[in-house]
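Structure below; questions to follow.
The complex is shown incomplete by one protein chain, all other protein chains being positioned as in the whole.
Letters A and B name the chains as they come in the text, with residue numbers starting at 1 for each one.
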Amino acid sequence: MKKKWLASPYIVWMIIFIVVPVFLVLFYSVAEQTEDGWRLTADHFRRFVDPIYINVLIRSVVLALVSTVICLLLGYPMAAILASKEYSRKKIMYLLIVMPMWMNFLLRTYAWMTLLERNGVINSILSLLNLPAIDILYTNKAVVLGMVYNFLPFMILPIYSVLSKIDDSVIEAAQDLGGNNVTVFRRVVLPLSLPGVISGITMVFMPAVTTFVISRLLGGGQFMLIGNLIEQQFLSSGDWGFGSALSVIMMLLILASMGAMSRYEQENGGGALW
Amino acid sequence: MRFLKKSYVFLIFAFLYAPILVLIVFSFNESKSRANWDGFTLKWYMELFQDRQIMSALYYTLLIAVLSSIIATLIGVIASIGIFSMKKLPQSLVLNLNYLPILNPDIVTGISLMVLFIFMKMPLGFVTMLLAHITFNIPYVILSILPKLKQMNKHLYEAALDLGATPVEAFWKVILPEIMSGVITGFLLAFTLSLDDFVISFFTTGSGVNNLSIVIYGMARRGISPKINALSTLMFVSVLLLLIIVNFRMSKDNSERRTKIERNKENNRYLFNPGRDI
Partner (left out) sequence: MTDSIILQLQNVSKIYDDTPALVDLSLNIRKNEFVTLLGPSGCGKTTTLRIIGGFEEADEGNLLFEGRNINDLPAHKRKVNTVFQKYALFPHMNVFDNIAFGLKIKKMERKAITEKVEYMLKLVNLNGFEKRSVNSLSGGQQQRVAIARALVNEPEVLLLDEPLGALDLKLRKGMQVELKNMQQSLGITFIYVTHDQEEALSMSDTIVVMNYGVIQQIGTPEDIYNEPKNAFVADFIGESNILDGVMEEDYLVTFMGKTFQCVDKGFEPKERIDVVIRPEDIKLVPWEEGLLGGVVQSATFKGVHYEMIIDGENFSWMVHSTKMATDGSKIGLKILPDDIHIMKKKVTQ
């Protein structure tokens, strides 16, 4: 028996549990049941072309982008500091970044619910300082806050990982050749850190654009992102056709972002940058 | 400059941990208030343990995690060896398919599996949730084992056969020990992902079978409850303990390894010193 046939049981499993489900969703997205059986239709997709639903898609993408950018702005300096000489020896720093990722995702989101409430901790501290109360729970801002909070470690970690692998002597060589700190960062560190940045962006944007938990808990029952819309179609409305169409649209969105990401990676992967 | 860096690091860590710490503190609060401290109490913890829904969810969470990670590891080990022996083209096809659950957003995986189960007229419940967990666990197991197979010396297996072992014996005595660290990593990874999963479980379960995440979601949707705070504290503490233990064992391994290497170096110096003897 050749060893490669050992993989066949799993291949069968994959076909049943990975391939078939996707095809089923594709099927439901373009099919409609009538008295005589099934027929192809574009109705489900056509329903999507409605300002309400388009807005949901736009809002999902925009909020995810905003969160990604914030994570990048906050996370890059953090990763850079942790990778620098003073901190890199302390393994505990690495653990401290990883630990929130091990905490249950729902609990982390729930934590912000309690903090942001009208009579929650943040507001009581603010009133102690005689500052106006904030009322951002159930708004865009709360959702973005929830996304940033949940996904920040996913941005920090890949960037930290790439930065810490940069050989010290490469930095010293750049200084040796006349580069001050700004130049060394711009011309050596930043280009070399790009693979980590791209990883981080991927690991933040994807879950952010497809979430439905963060938007439900921090945005409230009426706050719809594309994830909520899909959940609603399948579990409340029972409209599998529309729900599948939305799923297909989401899958295309993901494919498009991954395509854009890998093209950017290739352009800046090898060779000179300036 | 150094102070600026220190304060930034501190701020970010504060941002990451403050919410959790607030949760923990208020789990001991006498009243339900989320802003005012009304006294220390353990009553929310007791209510937690008496809540049957939560205890049953805990039971199912652990059961599914253990079962799915064991089964996923078994299937994954065999599949990894098979995949590793495949030719380039079919291998990359299978691998791309394999990584689909990792790359797909979990809502897509969850929804598609739910559609499958309903289409096959399977009632949603324990079995479907278990099947779903196994499905998304196996790719991570394979992801952990394949690099180890690549690193392994190709000739070890052949050497075993040459010395008279049957393929099965060769597998057990030679291949498995080499890839064991990948197997364990994969198992732990699968276990952790399974414990923590929400979205996929949410869509593939039914008839009262819930895991902890689903219960928390339900409770959170209905509003805040200090019982959730108590639950968070317990989960945080267990994760903390786990990480400390793992880290402790890893550094013990490393220091043992280091002293062994040092001792070897010393021995070699005496063995291989060329030139004159005294």
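In this text, a residue touches a chain if its C-beta (ideal position, glycine included) is under 8 Å from a C-beta of that chain, and two chains touch if they have at least 3 such contacts.
For clarity, every value in this text was computed on a predicted model and none was experimentally measured.
Residue-wise, the contact with the chain that is not shown comes from A:T183, picked out of A:Q33, A:T183 or A:S237. Across A:T34, A:N130, A:S169 or A:S236, the single residue that touches the chain missing here is A:S169. Residues 167, 169-170, 172-180, 183, 187-188, 191-192, 270-274 are the ones on chain A that touch the missing chain.
Keep this in mind: only the chains that are shown with their structure count from here on.
Of all the residues in chain A, the ones that touch chain B in their complex are 2-11, 13-14, 16-22, 24-25, 28, 74, 77-78, 81-82, 84, 86-87, 91, 93, 95-100, 102-115, 117, 119-121, 123-124, 149, 152-153, 206-207, 209-210, 212-213, 216-217, 227, 230-231, 234, 240, 243-244, 247, 250-251, 254, 258. Contact residues of chain B toward chain A in the complex are 2, 5, 8-9, 12-13, 15-17, 19-20, 22-23, 26, 33-36, 75-76, 78-79, 81-87, 94, 97-98, 100-101, 103-108, 111-116, 119, 131-132, 135, 138, 192, 196, 198-199, 203, 212-213, 216-217, 220-221, 224, 228-229, 231-232, 235-236, 239-240, 243, 247.
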